[in-house]
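Notes for the one structure printed next.
A single protein chain has been removed from this complex, and every other one stays in its place.
To keep things simple, chains are lettered A, B and C as they appear, and every chain counts its residues starting from 1.
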Amino acid sequence: MRESFARQQFMATIGAELVRVAPGEVDIRLRPDPRLTQQHGYLHAGVVVAAVDSACGYAALTLLDEAAEVLTVELKVNLLAPATGESLFARGRVVRSGRTLTVCTGEAVAVADGTETVVATLLTTMMAV
Amino acid sequence: MRESFARQQFMATIGAELVRVAPGEVDIRLRPDPRLTQQHGYLHAGVVVAAVDSACGYAALTLLDEAAEVLTVELKVNLLAPATGESLFARGRVVRSGRTLTVCTGEAVAVADGTETVVATLLTTMMAV
Amino acid sequence: MRESFARQQFMATIGAELVRVAPGEVDIRLRPDPRLTQQHGYLHAGVVVAAVDSACGYAALTLLDEAAEVLTVELKVNLLAPATGESLFARGRVVRSGRTLTVCTGEAVAVADGTETVVATLLTTMMAV
Partner (left out) sequence: MRESFARQQFMATIGAELVRVAPGEVDIRLRPDPRLTQQHGYLHAGVVVAAVDSACGYAALTLLDEAAEVLTVELKVNLLAPATGESLFARGRVVRSGRTLTVCTGEAVAVADGTETVVATLLTTMMAV
């Protein structure tokens, strides 16, 4: 998994790193950076979605055969608050792991001055290939 | 609008540019680049989502007062095929423009060797602020 | 397909009937009825969703082997206007038909005094079983 993550160049581009891997659960952290912002200086929704989508994909992988890979079939995200602060944590959790499809929920949590704010909640379907 | 787009640093980071603006319709183009890929060398879903989300947001803006800004409330995307090729076009179209909320559909089309493939379809709700 | 539809007792409960079947396209019609309303007298969102979901499921079926059945994996719907009038048409269209998964869009159109209003737009993933 860490090898696959390392091959995701976009994760490096947005400064994301895997910080926790457990069965059905993966956390990714990234550091907000001016290169990743939208017009108001907050993290662009696409960055938030990319991080949570990746956390969900790897969470799905933890419950599949070692040789399996996963593709995102679809995802839905509600953006709840501006994403800003020192760190963004993207958390993926498996809700239902099937042979072909895995359903995950995810959330993005921004940390600013020690305060956590949930900035996005996500529901997604992954497919093992 | 072009000014707001120019302030979206993440759009520059992913090499996206506005290529068409019409009432209720905005197209964005980006050039796939190794920095934007996932582990199989395709464009990361987050990049595709970022481009289509931005196209939809600007499409919504075209039908609002000049002073308005829009936030993405939520979006849902189905990824239909790997995003690869020379160009990716992200197209945002307004389905219903309301005073507070605007509903848009979007799609991402990859162009490889002159052939177009729809790689993602998106349905989103934007809020005027 | 008409046999399968006839076995969907909920379709009878809401007065839905298949009115058009073509490759990748199915239309269902239902007659708004007081038993199907929410507190403002409009069709309940669940009824609208049920009709469009069924239209999409049957649209998916038209492109699969005769023995196949489909399940709705997930769906997302935006409700655009109150559903009221003499008839509601639910239209399902296949966007991408794969061996395992089919992606469809759907819409619900209310007809009142000869005027059509799109009241819902839907994006859904179906699985062949």
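Going forward, a contact is a pair of C-beta atoms (placed from the backbone, for glycine too) under 8 Å apart; a residue touches a chain by one contact, two chains touch by 3 or more.
Since we're looking at a predicted model, the values are computed, not measured.
Touch with the chain that is not drawn comes from one residue among C:21, C:63 or C:79, which is C:79.
Contact between subunit B and the unshown chain involves residues 73-74, 76, 100-101, 103, 125, 127. Mapped onto subunit A, the interface with the missing chain covers residues 76, 78, 80-81, 95-96, 103, 105, 118, 121, 123, 125. Summarising the interface, subunit C meets the missing chain with residues 4-5, 7-14, 34-40, 44-47, 49-51, 53-54, 69, 71-79.
Basically, only the chains that are shown with their structure count from here on.
With centres taken as mean Cα positions, subunit C sits 28 Å from subunit B. The distance from the centre of subunit A to the centre of subunit C, each centre being the mean of the chain's C-alpha atoms, comes to 33 Å.
Residues of subunit A in contact with at least two other chains: 73-74, 76.
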